[in-house]
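Here the complex is missing a single protein chain, while all its other protein chains stay put.
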Amino acid sequence: MKFVVNEEQQALGEALDDIIESAGGTKAARTWADGDTAGGRALWAQLAELGLFGLCVPESDGGMGGTAVDLAVAFERLGYHAVPGPYIETAALLPGLVAADVLSGIMDGSVMATAAVPGIAPYALDAAVSTHKFVVQADSIAAAESGPGIASVDRTRTLSELAAVGRGAALDPAAVTLAIDRATLACSAMLLGAGERLLAEAVSYAKIREQFGRAIGEYQALKHQLADVRVALTFARPLIHGAALDLGGPDRARSVSAAKIAAGDAANRAARVALQVHGAIGYTEEHDLGLWITRVRALLGVWGTPRYHYSRLAALLLAPTS
Amino acid sequence: MDFSLTDEQNELARTARAVLSRHATSAAVRAAAASETGYDVDLWRVLTEEVGVASLAIPEEYGGAGVTWFETGLVLEALGYSLAPSPLLGSAVLGAAAILESDDEDAKQRLLPGIAEGSSIAALAWADGHGQWNTASPSGLAATAGETWTLEGTATLVLDGGSADTIIAVAATPDGPGLFEVLDAGAVGRVNTPAVDTTLRFSTLTFSGVPARLLRADAAPALERIRDIAVVAVSCLQVGTAQRGLDMSVEYSKQRVQFGRPIGSFQALKHRMADMLLQVETARTTAWAAAWSAGTDAAELPERAAAAAAWCSDALDHVASETVQLHGGIAITWEHDAQLVFKRAHATGQLFGAAREHRRRLGGLLGITPQPAEASAERLDTAPATL
Partner (left out) sequence: MNLDLTDEQLAFAAEARAWLAEHVPAAPLPSMDTAEGFAAHREWEATLAGGRWSAVAWPEEFGGRNAGLVEWVIFEEEYYRSGAPTRVAQNGISLLAPILFEHGTDDQRTRYLRAMTDGSLIWAQAWSEPGAGSDLAAIRSTARRDEARGGWLLSGQKTWSSRAVWADRGFGLFRSDPAADRHRGLTYFLFPMDAPGLTVRPIAQLDGSTGFAELFFEDVFVPDADVLGAPGDGWRVAMSTAGNERGLSLRAPGRFCAASDRLIDLWKTGQYEDPVARDAVVDAWIKSEAYRLYTWGTVSTLQDGGDVGAEGSVNKVFWSELDIALHETALTLLGPAAELRGAPAPADGRWVDDYLFAIAGPIYAGTNEIQRNIIAERLLGLPRGGDGRRKS
């Protein structure tokens, strides 16, 4: 058993980092939040060129034929850089649910698609920027029109209710649940990336910021809070990669639920501690920290809250064996 | 509104603490717990005769001091701090509360003066075989009416049941729960059941056609109130023990040196002890408010008692675990009193219900109830739950 990220996956992560950093890192998120989506869309096109949107599409369908672990690796980087846009929807949820022409548009980057999934993700992300909007039901998918945008705690996110247009196409319910779990996995990986970035920011700040004549990172109370975040993130990662490996198997639901819980807990803890370490400066809009703090808060509530996943996990683990 | 002790209350608490610090040394506590009665008879005499601890909540007409359950709570806090075993909770709280809640004037006149004086030890037989203190339909004992009532069955976790001369029992009757006075205490089978916390003495009592006198029929509301008084008393005991755990930890951390300086100067440990103090202070606040409500029969008693029970159990659990953590290995040795704090936390955390159960009960009192099962089932059919 080899439970490590392989060289190709590492290279994928580094390629994503290079592209996003060359595009100005968090600049895309900041301009997107202010309503200027050009930078974010340019980044989208570059990532499409890298093959991000075809990662999990079989080679026979023109995709990269990658695994869900590749997806998790990629989404951790997206979270790390607070990249804006409906990536979870376009790259993780929809590829297995849409018609071939839309899928090829997704893969070449010309389609930016969003979706509403009643119950677990009832508000569609970035509908105004998206070229395609879908309502995904338990056994169908339909093109949709969006209502007015609603602001989110995360200023890079604008949400809308969708109304289906026409009857839509029937889907295999199993394909829908698989797609939702893949989206949940992508969301978990994004939370992990955001948590890693929050920790990295907090650690560098703790080394330079001085109070009472010494770096605040020397104070044991902050040091231990940071160490606890390290432990939480370190134990969330194997659950996410494990869930990625289980995505096609019988343990999919429970592994994905465990991953979302652990990633959400760790990222939320990271957000709290990073803010505490930064103090008031971390609470300002001009400091980047708020990008991840608010992103984490938004992602905790979508693709299943911790309580939803606890209930699902409990039902699966505690079901009487027959 | 005045959330501070009166001079008399301060004096009472001070006296109780002084007596206990003199008599309930670590060695004395251990000797008392290992003795046949399970408590220090001489200490009990001093506490009852000189301080009057068993008489506080009993009205003067029944030989009591006629103050309130709040004052009893202050003494329990001091007892909790000392970790000394004592029949105060079993006899002067549970036993006396049950008799006070009865309709039987004669029983009150006859039984309460001895309990107040400390010369008589009462016990309340209530919990069933699952260790549940059920107020609506107790299942451990059953009472049958005849020429006289007789009791049948088993009661578990009877505090001081082994040494009690007066036994009050909660038993099911065809018309709901009733409160009974056991007429022949000698006919009750008693087996002491050693507890994880050696400073609490429990017995299992078995009844086979034991004659009894009905003190109150239709006792469910009385049992609710007795339960509230009981959990308030336990909360006060827990506050004292939590304070002891904190003090012990602070003291130890000032003396124990590691890496060339007292461990109490390390910020991480300082902050943990600061959090322990937060727990102790808020626990005391909720326990005192609940005890005052019990003492004045305030309308908020059920909510305050449930809140105190949940909060104080959790607080002591937290403080006890931290006490062990801060002491390191010596905390789990027999010689060190930290293990007594730890065991007290775990034993009292189950007495009259776990924190979780009190929290759920409080939810019910506040109207925070789960939605009807039909509604939720229907919703789950139509859409994934969002929670």
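The first chain written gets the first letter, and so on, giving A and B; residue counts start at 1 in each chain.
What we mean here is this: a contact is a pair of C-beta atoms (placed from the backbone, for glycine too) under 8 Å apart; a residue touches a chain by one contact, two chains touch by 3 or more.
This one's a predicted model, so the numbers in the text were calculated from it and none came from an experiment.
Colleague: Which listed residue, A:39, A:65, A:168 or A:301, touches the chain dropped from view?
Modeller: A:301
Colleague: So one chain is hidden, and I want to know which residue out of B:15, B:144, B:282 or B:321 touches that hidden chain in the complete assembly.
Modeller: Checking each option in B:15, B:144, B:282 or B:321, the one touching the absent chain turns out to be B:282.
Colleague: Using the document's definition of touch, tell me which of A:61, A:218 or A:251 contacts the absent chain.
Modeller: Result: among the candidates, A:218 touches the missing chain.
Colleague: Any idea which of B:120, B:238, B:253 or B:348 touches the chain not displayed?
Modeller: B:253
Colleague: Can you name the residues of chain B that touch the chain not displayed here?
Modeller: Residues touching the hidden chain, for chain B, are 1-6, 9, 70, 246, 250, 253-254, 261-262, 264-267, 270-271, 273-275, 277-278, 281-282, 285-286, 288-289, 292-293, 296, 298, 304, 307, 310-311, 356, 359-360, 362-363, 366-368, 370-371, 375-376, 379, 386-387.
Colleague: Please give every residue of chain A in contact with the chain that is not shown.
Modeller: 120-123, 148, 150-155, 157, 159, 211-212, 214, 218-223, 272, 275-276, 279-280, 283-286, 289-290, 293-294, 297-298, 300-302, 305-308, 310-311
Everything that follows uses one rule, which is that only the chains that are shown with their structure count from here on.
Colleague: Taking the mean of the C-alpha atoms as each chain's centre, how many Å separate chain A from chain B?
Modeller: About 50 Å separates the centre of chain A from that of chain B.
Colleague: Which residues of chain A touch chain B in the complex?
Modeller: By the definition above, chain A touches chain B via 118-120, 122, 219-221, 223-224, 304-305, 307-308, 311.
Colleague: Could you list, by residue number, the parts of chain B that touch chain A in their complex?
Modeller: It is residues 266-268, 270-271, 383-387 of chain B that touch chain A.
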